[in-house]
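For reference, the structure is listed below as structure tokens.
Only one protein chain is missing; all other protein chains are in place.
Let's turn to chain A:
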Amino acid sequence: MDTSSPSSPSSSIDSNHNPPSSPSSSSFSSICLSSNHYLSSGRSTSAMRTRRGLSTDLSLCLSTSSSHQSQRRSSWPPLKPLLKSATVGRSAEEEWQHGSASGLFVKVYMEGIPIGRKLDLLSHGGYDDLALTLAHMFKTTILCGKRNKAPSDKYYVLTYQDREGDWMMVGDVPWEIFTSTVKRLKITRADRC
């Protein structure tokens, strides 16, 4: 487990986190379908939903421009965007309250692949976003919380380890609560769940 947390913004840029290159369109449409389905399953109306509609502009997901990032920043805990920059001259919108300039990087492992990836949860607006990024990263279909597909080795599901050390299915709790309890992600085969 990675126990060192970045204390200065410059060290938070993780070399493993490479924005994905152009994805194949087929994996895209399957992600859109699956994530749409889980979103429409009955949930309490007070649950926080993802901020992406189906007509997600691919470039938004890939873009690292600061204006998009500032729109998808987390709204909890309630902290104003104050400035802390180790390097003078960085765009004000890239800065955030103190340590949050370091984002929320969690490790992601795919079953069967020993080398993991890291991604910044906070640069995602919700589960939809996350599913899209993971699809690019691992070039496969990943389901978040969808259950009525017959388990088979063709599908992967996304799980996470929470603060208590338990492994849970991603997608059950509101996004805000998820980001506050998640420690790491794992992509496992659907038939294992």
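Definition applied: contacts are C-beta pairs under 8 Å (C-beta built on N, C-alpha and C of every residue); 3 or more make two chains touch, one makes a residue touch a chain; residues count from 1.
Going forward, contacts and distances are computed from a predicted model.
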item	value
Hidden chain of the complex, named as in its UniProt record, picked from "Exosome complex component RRP46", "Aspartate aminotransferase", "Septin" or "F-box domain-containing protein"	"F-box domain-containing protein"
Among A:Leu119, A:Leu134, A:Val157 or A:Val182, the residue in touch with the chain that has been omitted	A:Val182
Contact set of chain A toward the excluded chain (per top definition)	1-3, 5, 7, 44-53, 70-71, 73-86, 88-93, 95, 97-100, 102-104, 122, 163, 174, 176-177, 179-183
